[in-house]
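With one protein chain removed, the remaining protein chains of the complex are shown where they sit.
Here is subunit A:
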Amino acid sequence: MSVLEQLGALDIGTNEQVDETLQRIADEEAKVNEKLESLLAKQCQIEAKMSGIGRSLSLLHTVDSDSNKLNDQIVNTAQLAESVSAKVRRLDLARCRASECQQRVHDLIDLHLCSQGVVKAIGEEDYEKSATHIARFLAMDQQLLRRTADDVQGSITSVSDAVKTLEDATEKTRVLIAKRFDEAVKADDLASVERFFKIFPLVGCHRTGIEKFSLYICQKLANKAQKELRNAQDIAKAESRLQLAYADRLTAILENFARVVEVNQPIIEAFYGQASSSLIDMVSILQHECDTEVKNLLMEFNKNRQIQYRSKQVNESTQRSAGGGNLGSNSIQALGHYRKPSGGSVDKLNPKEIDAIIAEITVMHARVELYFRFMRRRLQVHVETCVPEKEQFDIMERYEKIMKNSDLRRQMQEILSTYLLLERYFMEESVLKAIGLDTYESGQQCSSMVDDVFFILRKSIRRALTTQSINGTCAVINNVAACLDGDFVNALKAPLKSGYPSGYIDLAQAYNAIQTSLQQGKLHSSDADRGRANFLVQLNNADISTEYIETLCQTMEQEIAGTFPQTTQVERQMLDSCLTELKAVRDALKATVDFGMQQLRSSVIKPRLNPWINQFLNYSHNLNEEELAAYEAGETFVQFFIVQLDGLLNSFKNSLSPRNYDALVSILATEVTIQLERAIKKISFNRLGGLVLDQEVRALGSYLTGATSWSVRDKMTRISQIATLLNLDKITELSEYWNPENNKEMSSWHLTPNEVRTFLTLRNDFRIEDIKRLQL
């Protein structure tokens, strides 16, 4: 803003204002002067800089011309460098050619040396030397040699001659070595065999070498195996392992093959290294021989252990007991799984007889699994160290295929099938036997068969684990579940079905029973007693079995995890699923327990309770003060009733397992309340009668609650509420009880309004109209 403008904007109307304005203008002027002075002070600095710039300008011209020169030089150098590097490249090429040439010259020199040496070596039968020459020859580029021969044609003599000599020599040596090898085999000269085995790769016959050597070994092993098989029994006898004679022979066979691979693997890696499939070729040939030897062994095993005959016996016995399903019948009857114990059959196989065979088969199967695992591991190590990465997978794949398709594998599947058949028979028959031999010692709650049966089942599963086969283990677990669910549950249930012998209902029946037992010369009560004891024992057996199943599953789970540390997810799921199935048999056992409890309810509790509850009707509940005093002084109903109940429960307390006893008390409580309620409806009450009833119900409730660790209080709720109703002072008191918010300690009503009215009418001092008028 200019000064004039500033002035224009000012008000200069009065003197003061003029002064003020003047003052301001003076200030402004002073400021401007100051600025001007400072600018002037910078003048010489600026001048100095200007002159500096002037000087630099001339320098810059020099820089410009210099950099142009430099640029030219760089371009020149670049061109030079390019031409130099082209020369270097050419030189390198030349050097390469020279070295190739040198190589060829070397080759040629070697060729001559070799061709001379090989003839001499062959003449001297120095196969190693000749083979080394040939190996050197084979390592040369054959095409190049031929071209060289063409190139030098005419000049000097004999490149092509030398090549020809060597080719002939190679052919000759190959034939010769093969011949010598065969001779060595014939002479059974192991040292020579190994000598020539190492020569084969030198003359380029990797495959032949492996094949010939493998066949030689196979032949040796075959002889050995045959001899051992013939003496299997004697050897076993000497080692006192007769029962494992064939498993031991099988082990020996497999060990032999494994050893061959183990011993020869380093040799093959050293001499046959270039051909990466050498070891797998050998394994393949060996496996073939192994199949044959195992087949021979198993034939002998089958014959000697009478496997066919025994399998047939087992199958026949199974079919017999299954009732022989009619083939093609249109109606498929529900046979269920229950097999009748087919004792007494003449040619029935004794499970003990096959116990040893089963054990032997499991050992055999486990050995083969071990053998396959060993071979796989060997090959894995081999391919990881000696085989190019891209071929590794193919070779392992090839091994898996060899293994999967091998006859040995197939035979093991067959033998596993035999194992499962025999194991199932052994298990089922042993279980039936344990059931048949069931004994009960007084004082015990369970009988011998529970321990026996679970011992057998655990033995079977454990044995299945030793086969090392997941499929086999799963099948045995399934069979165990079937056996428990079938034979075992049925055996427990049979005595429960016929009911609990409840003693004699009336005198006539008792008299008859005594007569008959006297005639048969028995103690008269023993039959019924034994029946009762048996009933309770089986009930306890069923109860304890539910725990045993749990334990069995847990133990087996651990042992399975220990036996198969590396399982695939599918295998894991399969095992889990089978174990779950086994655990589910618990449900069938629980149903059995429930069934038995219902039998107790109908044959013991109900009939016994009846007369006792009837006693209740004999006590009047229309009492005056005196009568009440007299009643309370004497034996009250509830005292009598509790004594009776106590007697009843005590007769069961020691013979039932704790859980079953609790269940019994629970059933008893239910039944007592039902019957008592029915009795209450049959009589009438006055105020004091109601009081007595309430006391009695409370006493009963506390007795039953004290009798068991389970809660029976909820079972008593309804009857307590009835007693409360009948114990009302006035009918109007009901509203205090009826509304739950008025009474916290009372659980919600188990009675409908109609029922409440019905029970209230039992009080003869309540008026019908009042009851009707109740708002519920």
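Operating definition for what follows: a contact is a pair of C-beta atoms (placed from the backbone, for glycine too) under 8 Å apart; a residue touches a chain by one contact, two chains touch by 3 or more; residues count from 1.
The rule is simple: contacts and distances are computed from a predicted model.
Asker: According to UniProt, what is the chain that's been left out of this complex called? Choose from "Proteasome subunit beta", "Pachytene checkpoint protein 2 homolog", "Ras-related protein Rab-30" or "Elongator complex protein 5".
Answerer: "Ras-related protein Rab-30"
Asker: Out of A:A475, A:L623, A:V672 or A:L734, point to the residue that touches the absent chain in the complete complex.
Answerer: A:A475
Asker: Consider the whole complex, including the chain that is not shown, and state which of A:K120, A:R147, A:K352 or A:K404 touches that chain.
Answerer: Touches the omitted chain: A:K404.
Asker: Which of these touches the unseen chain: A:A584, A:L617, A:V643 or A:I768?
Answerer: A:A584
Asker: Write down which of A:D438, A:D485, A:D543 or A:E671 is the residue touching the left-out chain.
Answerer: From the options A:D438, A:D485, A:D543 or A:E671, the contact with the absent chain belongs to A:D485.
Asker: Decide which residue listed in A:L421, A:C553, A:V638 or A:A723 touches the omitted chain of the complex.
Answerer: Hidden-chain contact among the options goes to A:L421.
Asker: Mind pulling the subunit A residues that touch the left-out chain?
Answerer: So the residues of subunit A touching the missing chain come out as 322, 325, 327-328, 330, 332-337, 404, 410, 413-414, 416-417, 420-421, 424, 471-472, 474-476, 478-479, 481-482, 485, 489, 493, 570, 573-574, 577, 581, 584, 587-588, 591, 595.
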